[in-house]
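Of the protein chains in this complex, all but one are displayed in their positions.
Chain naming follows the written order as A, B, C, D and E, and within any one chain the residues start at number 1.
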Amino acid sequence: MSKLTHFDNDGRVNMVDVGDKTVTERIALARGEVHMSDEAHTHLKAGKNRKGDVLTIAEIAGIMGAKKTSDLIPLCHPLPLTSVKVELSITDKGVAVTARAKTKGQTGVEMEALTAVSVACLTVYDMLKAVDKGMVITGIELLEKSGGKSGLYRK
Amino acid sequence: MSKLTHFDNDGRVNMVDVGDKTVTERIALARGEVHMSDEAHTHLKAGKNRKGDVLTIAEIAGIMGAKKTSDLIPLCHPLPLTSVKVELSITDKGVAVTARAKTKGQTGVEMEALTAVSVACLTVYDMLKAVDKGMVITGIELLEKSGGKSGLYRK
Amino acid sequence: MSKLTHFDNDGRVNMVDVGDKTVTERIALARGEVHMSDEAHTHLKAGKNRKGDVLTIAEIAGIMGAKKTSDLIPLCHPLPLTSVKVELSITDKGVAVTARAKTKGQTGVEMEALTAVSVACLTVYDMLKAVDKGMVITGIELLEKSGGKSGLYRK
Amino acid sequence: MSKLTHFDNDGRVNMVDVGDKTVTERIALARGEVHMSDEAHTHLKAGKNRKGDVLTIAEIAGIMGAKKTSDLIPLCHPLPLTSVKVELSITDKGVAVTARAKTKGQTGVEMEALTAVSVACLTVYDMLKAVDKGMVITGIELLEKSGGKSGLYRK
Amino acid sequence: MSKLTHFDNDGRVNMVDVGDKTVTERIALARGEVHMSDEAHTHLKAGKNRKGDVLTIAEIAGIMGAKKTSDLIPLCHPLPLTSVKVELSITDKGVAVTARAKTKGQTGVEMEALTAVSVACLTVYDMLKAVDKGMVITGIELLEKSGGKSGLYRK
Partner (left out) sequence: MSKLTHFDNDGRVNMVDVGDKTVTERIALARGEVHMSDEAHTHLKAGKNRKGDVLTIAEIAGIMGAKKTSDLIPLCHPLPLTSVKVELSITDKGVAVTARAKTKGQTGVEMEALTAVSVACLTVYDMLKAVDKGMVITGIELLEKSGGKSGLYRK
């Protein structure tokens, strides 16, 4: 059975030693969605044409969230991100989010991309919850990952 | 059309003024899930009987994440949580997460409960990603909310 | 000579004891400005009609900055803000910023309002620095403060 | 056997529910020490008469550290401290630290006082480590605690 | 018209991709001032000869603030600073602040230097506000920047 890298032979957790990994460019792309009621959807579309709209604020929150990943996820390595891009777009059911994170380092940035997506989705929820408490955050997953020993992953 | 509270009449964002709301006990309950491959599922179950297992670490991360909610969500009010409980349990498809947050204050704690769930799910992903990059975080939603003017909400 | 409250009789610093102060509504209003070149000014005005403009992002940054005040200013008390509003508007010379912070507590929120203004100004600088490194952040001051024993202050 | 409050009946951790506790003034006093070589001791004493000395910086770090307690200790409640005072004094063996934290709330501040002491000691170590890597941080303990149901504790 | 790097062609914000920039030593020098009343000025000068004076505490706060830059400014890259120096000196009108930040990396540190100055100025305000609420933080600007493709900038 393949090994969970965060545990040593005694079952003790640790922040995996990446000191011997190669420094390469590492990119990760993740996605997620927020499904919502028609009323919330209408509000969202109305805002799109205005200053300070929900989507822009959630994109900013996603970018800032990516920078907090190692603070939030206990065994994540702190790393200097070289780029983060979060894009929200309106879909039939609500909002689709994608986040792309990048670094030049010894470990991957999939958690940064997934965290950016999660925080952007939570921010959408926060900003529309006055009109719809029933929204659902769903389908958060890694789409692609490149760099490092394991090479390209594509879902 | 009902109003988005985070925007004023000019469409400018703000942290809503809750200064005139009543101080009451406010509780929120949220849930979410991580779906995973059989291999990841097997690892998870193996860990359950060991020290330092994935579920415990994700519960801790969820509790600590709840305390960072106002740092992550741009327009959330900082508030002194009086209790947070995060429970992970193994399901057929992977892991189910529930989080309950509580405060005695002027604004609700649904974002704290939802953030706790999100961070716990992300932590599960991080700890099992060595065996399954294809996991999906899904179905994050508010189940219940009480306290304050709007009263009880139950999905 | 009036006393600096952050020092005790030995000249030792401390976070002033506010435990005996009355819990009242406390409001503070601060302002500041960023002066810039014509080129930066033109860019700023162009953005105003677009999604994701500089002003909105700086307003968000200001609000989030207010929540970090006690993290940044060594002797500031942590306190639960009940409202923060940051407004940026374009002037002849660049941007004018005002921030209004509010709490119901035992100590004032002037540092929160001033921090919100400072962070919003720094964000404007960051977003326009590609076209103008010579911008100047200036005139950051407290305009008004109410609540607590010292009553209303107005500049 | 008395119960560990951070665990429920299933052995699951949680941030204890303090929502039903009385709001009272809660004070905690903690202490600790840093033992050091003669060389480090000499440096420390020399600095005492200068601007920017080690002791002042460690006092500031201790106060700021107290404000981060709920960020550091997984199950600590976030709470609005009304006062923190950290005092370092030179002893025969090195430095003695005391910290006093205070709040008006539903839970005690012993972790805040102990964290302030720890961070102040670590800062002393950091600032003197160029002359003595062998320093020992020792004797960190709670001296006194008052407020709340359990009443006065004195070691 | 030159391009605002934080926006892509659709006007969407992003943390600029610096992954292809050269790793060089990057230095930035910024300045700012706090103007104050005679009474505050007198207090400040009195403190200069004492332990724990306002200037030292503001220097420490400025250094710590520089380390939080990427947390405060939404689109700033997190980066490992190799040096920060903040100097406050008493002037006729109050206090002058300079901050010099340095890194070996792929992006400049002007925001770190400007943030250090801003936080130091805010700390001066906080520590003297008991004697003068009318202080003004002013003239915050970048003096010099070196390293990277754009070469030396000097105001």
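Observations, loosely collected:
Everything below uses one rule, namely that contacts are C-beta pairs under 8 Å (C-beta built on N, C-alpha and C of every residue); 3 or more make two chains touch, one makes a residue touch a chain.
Worth saying up front: this structure is predicted, and the values here are computed from it rather than measured.
Shown chains touched by the hidden one, complex as a whole: A, B, D, E.
If you put the hidden chain back, the residue from A:L4, A:A28, A:L55 or A:L75 that touches it is A:L75.
Interface residues of chain D facing the missing partner chain: 1-7, 10-13, 32, 39, 42-43, 47, 50-54, 57, 60-61, 64-65, 68, 71-76, 110-111, 114-115, 118-119, 121-123, 125-131, 133-142, 145, 153, 155. One chain is missing from the display, and on chain A it is touched by residues 8, 12-19, 70-71, 74-75, 77-80, 105-106. Residue positions on chain B in contact with the hidden chain: 48, 51-53, 55-57, 59-60, 64, in rising order.
Just so we're on the same page, only the chains that are shown with their structure count from here on.
Common neighbours of chain B and chain C under the contact definition above: A, D. Counting steps between touching chains, the shortest path from chain A to chain D takes 2. A repeat of the B-D interface exists among A-C, B-C or A-B; more than half of the contact pairs are identical by residue number at B-C.
Note: Cα superposition of chain C onto chain D, rotation of 120 degrees, nearest 5.
The centroid of the Cα atoms in chain A and the matching centroid in chain E are 30 Å apart.
Across the assembly, chain C contributes residues 12-13, 51-53, 56-57, 59-60, 64, 68, 71, 74-75, 78, 80 that each touch 2 or more other chains. Chain contact topology: the protein chains form a pattern that is neither a line, a ring, a star nor a complete graph.
Listed by chain label, the pairs that touch are A-B, A-C, A-E, B-C, B-D, C-D, C-E, D-E.
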